[in-house]
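Have a look at this one.
Every protein chain of the complex appears in place save one, which is left out.
Letters A, B, C and D name the chains as they come in the text, with residue numbers starting at 1 for each one.
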């Protein structure tokens, strides 16, 4: 059984207006996505800005009111706050935020920040709690003097690690990492990514790794989902996505990644422009009449794409031939 | 499961006290200390602080030695005694009552009203703003409608009407009447900051840490707008000292036997008093200005201190 | 946009209804009745009862309220006891006076505050800025009426430059003379009021200008090669004035509150003075009408502010 | 009360006042011709609020209106009056109309002078005399002048009740447009000889001019507000509502011709009145305007102003609440068990107040201790020998001791041993008044009485009277108030049936005395005077109501003004005035 199963998740933000605050319209931030998260694996969620990645992540961790659909954890639907409370859900599912500064309360000391989930879930004695915090600091590579300092006294990388320490404090099974490194410099980013991988191995944590940086995602994730307009357009292993992308949108994303190989940049630019042109021309084939992605169909046990079944098959076929 | 963490870290219970001590030595100074050092760095601020604290203490203590009903007795013989005379070094008013004594008791009353008003209205305004800002949706909507309604009320008029309705009103009822209206400014300020604050990720982090909503509002968000609260409260206090003066001037202030800065300043209503009997109103007016300026100045210092503590990346 | 304004007006209805009930009850709760004060040796209780009845003052409060509302919809706010004439006519006469004064004060306030705020913001930290800030602090701390009282005393009585009572000289004839005389009468209270009410605007504008100075779009403008004075003209002023423009509606509230003091001190027969007189005469109908009118004016003020804001700020669109 | 008549007294010195004010200003300077042609007389009306602006003597309700429309009458307070009176307020011939009383037939005949005209030139007719009664007595009228005494006119009660369309008791011997009316009464009283009585109305209403306005709406009509008509030497040119009125000569005036081209009367806040005078903006304050002692202090030394004044038609007094008004019988009844029913207590309280000292300090001689309840301006009736209540703490204490008010701790208790707290009701006024009231409390504390302000503070005028006028109340035990009397001094407010009898005292003796004042015997003046003096002595003895103070009505008069005289023989107050220079001194 999967750790978490997401069924047809929808999050629509009502647009209210007027004096009576009535719902006049809605933003379909997430519009019916389903996937499972297995224990110990890392899932990447990729897509352009506004595609609904953060909303998905927040729904899974319980920060967002879900419009419809289910999130099944231990056989129960945790979209209801009462269920989450009863299961101590957030003890097992935690989150790392993009902006390390804003995610740490600037008026709280590091000790209080890291101990917050412990106080709510574990109810340790004062000394045990302090010990646990010190151990956590140790694990994320910070000195004990950090204990009574405030977040602004740390660098971005250190802060992000404090955020990680808080997320792992309760020994969670799943951590939602919403763009954890996109605000960081390269070398600091490397530091945090390494570190996340390391604790994953040590604790057997699953990640839902949200990012728009395909380079980072490739580095981190075994399974990747591509999101567009609130839906998934393609889902598969790293191999499936990077080497056999089927959906045009995925191809376009991949083509847009800047290439560090200087020698081939002219060629790369040409491919990208070709893909872009193709994307502009063939929109109608890859999206339904409303311009929304189709439902996912399987092209292999691990690989799904949001296309009409026959079209998907033929594409997969063509792909194989090219590979061959 | 906790053992997983134990396994991963070399730190054990034995190290606890040592590490804790290490951490203490590196601890960041508290906000109070920062504010104090900010004061120390600013001479005029110290002066303002000394003026305010000294003055309030003096007024509170000295007024204990004054028999107010006795002081407010008409003394026909001292009618408009000029200042610097033997009995009344600040002179006497049209009923022969000592201005100096009235100033002391009046200051106590006015400061008392200001304090009471500030405490009540700020507490209410802060709570209102926090709750309204944190819970969006119908709670906020409803609270906003109430707020709009209160804003629509012509405050001064309603206060005057209330004052005429209430039969045995005194400093306390007056404070309560003012409190009905004075929370509005604070609540709007706090609400807008809370809205911004509630959007920040640390609130989301607290939610995912399982902290309950009220605790998030009052122990996570509130400390973050504390500088705003401190500054706003200080400035309201400065403003509130003069709050009853207007009413007294129009003749709807405290009862005549309860001296206040307002009733003293209201002496200026009679143009004859302006120059001829200047001592009946000028000291009170000057006092208000000095108090208000000093407190505003302190407010500025607090604002600066608050900013400094928020200065990012600077290990203070 | 018109639809939104209309909807906003509809929203105001429940507020106005609650307000009307509130003020009606408040007026009822006031001690004393309007006739007893001016007892005539010849009046008898039957006559007073008769007068009460004629003015709809008998019966339970809700029926009195209902009478009042019904009359209201016929544009009839009742009669003033003190002035023995319809409240609508009485207030109409006073409202023009208050309006003249308030409008003039407001114009003057902005005429003083805008340059001051911009100047202080532009020369942040320099001597003129310090002086302006000192001025705002001091005026902030001096009770409003003290300024007025000292002002009328110096300029009205000692120097005799300005009239000290009334809204117009009775000897004024011809429209030019009339306007001149009216203006002469509001000059001193207007100036005094304006000097006082600049405080908030100056401080607000100053910090807006300082913010704008450091904003990214100003940096963009500089990198376009726009000369400094034009940057102030086209970018900083405009953007800083925007929130101030929205102040205009809200400042109605302040002006109305202030009018109570100004008019009392200058014996200027406007709505503020009328209110104070009516309170001591227990002139319910007038009190009720005035509180209601001031409340509605406040409401219109906020509406006005919103409209202004939506007109000048493209980011806020009323669809 | 607004139709009080300015009245006689040659000099005001010997009325008990410590300070003697002249009642006229003798200005021997020549009247400047230019000033007469172009001059404008500026009159200040001290008031706390804009005036209401009702230009009709029967509808106006306050002194301010009376003052700002004053130049429409020959003398202040006489707007559209029919009669003139001698110094004792007795009606004499020579006014707009003459009155004849016929005691045999119980009729009063009023005959207008020939050629009398309104300020718009239209003639004054018999109907105009009658219309006054309609305006006052109409059931929808806003006038407050209708009293029970008026029912003495036949048919008046029916008209007032609305059952009759006309007043049957008033007839026109030579038609409505003629010059005389005959009023048929049920009985005749001596008060009818005097101006200011309650039986015969004394004004005319411009019937033709206002006949189309329902009487109930008259007070709000432009005929009364914008362009009211007058019978006096000046006519109204313009009115700025609430602020000022401006006047010019009335060519149709029957009497002495006006001498000044323009008169402007402007309301000035009472607070600022002395500054306004000091800055030389006004010629004088309204002759009947309220001026305080402190103003006198500020103004008395001005070189370009002379202070002119005469004793006021009124007095300040203390009242005690001793009973209730029985609404069923319509009578006041004394409750012998009430707190203030003890005469010794009342008198002790009166002996304890130091009115002499207070008036001296706070009013600078502009008011002085009153000795009776009849103001000294009524020469014939005022008992100058009455002692009143001079300060005498010893006597006060003795009175209380003898009556059994024993000290229990700090305060005296009632004779029955119960604690005694007395509530003092006083109206909010100037700061000097506040100090005075405070002083009274202190004086009473000195004799061991626990006296407190009712409601804890001074009261707004309206709440003060509302509280007192309740048929039965226990909030106020003793109160201080002022009373303006009419030019006919019968103390009708103290009758058994009067609602203005705020302390609700009613004794057989009092009723008897007041009835005697207007009995048939009282047509004899000396008998009437005797009764008045008896009544004054009785009141001082019982002290249900006790005198507090008398005051001057006074005004500063600019030295360019000529002919200013408050003498009651000066029936041409306004037309006697002239200016000696066209600019203010």
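Keep this in mind: a residue touches a chain if its C-beta (ideal position, glycine included) is under 8 Å from a C-beta of that chain, and two chains touch if they have at least 3 such contacts.
The rule is short, and it goes like this: contacts and distances are computed from a predicted model.
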{"item": "Among \"Hydrogenase maturation factor HypC\", \"Lipid kinase\", \"Dihydroorotate dehydrogenase\" or \"ABC transporter ATP-binding protein\", the UniProt name of the subunit that does not appear here", "value": "\"ABC transporter ATP-binding protein\""}
{"item": "Visible chains in contact with the missing one", "value": "A, C"}
{"item": "Absent-chain contact - pick from C:59, C:160 or C:227", "value": "C:227"}
{"item": "Residue, one of A:262, A:289 or A:322, that touches the chain absent here", "value": "A:262"}
{"item": "Subunit C residues touching the omitted chain (full complex)", "value": "215-217, 219-228, 234-235, 238-239, 242, 312-315"}
{"item": "Residue numbers in subunit A that touch the chain omitted from display", "value": "48-49, 155, 157, 185-187, 189-191, 193-194, 197-198, 212-216, 218-220, 238, 252-253, 255-263, 265, 268-269, 272-273, 276"}
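Criterion: only the chains that are shown with their structure count from here on.
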{"item": "Distance from the mean Cα position of subunit D to that of subunit A, given in whole angstrom", "value": "91"}
{"item": "Shared interface positions of subunit B, touching two or more other chains", "value": "164, 167, 269, 271"}
{"item": "For subunit C, residues contacting two or more additional chains", "value": "31, 152-153, 157"}
{"item": "Subunit D residues within the subunit C interface of the complex", "value": "1-2, 40, 48-50, 52-54, 59, 61-62, 139-140, 142, 144-149, 198, 216, 219-220, 225, 238-246, 262, 264, 266-269, 272, 275-276, 278-279, 327, 460-467, 469, 486, 492-493, 499-500"}
{"item": "Interfacial residue positions of subunit A with respect to subunit B in the complex", "value": "21, 58, 61-63, 85, 88, 90-91, 93-95, 97-99, 101-109, 111, 116-117, 120-122, 127, 130-132, 134-136, 138-139, 143-150, 152-153, 163, 166, 168, 171, 199, 202-203"}
{"item": "Residues of subunit B that touch subunit D when the two form their complex", "value": "72-74, 76, 79, 93-96, 164, 167-168, 170, 251, 255-257, 267, 269-272"}
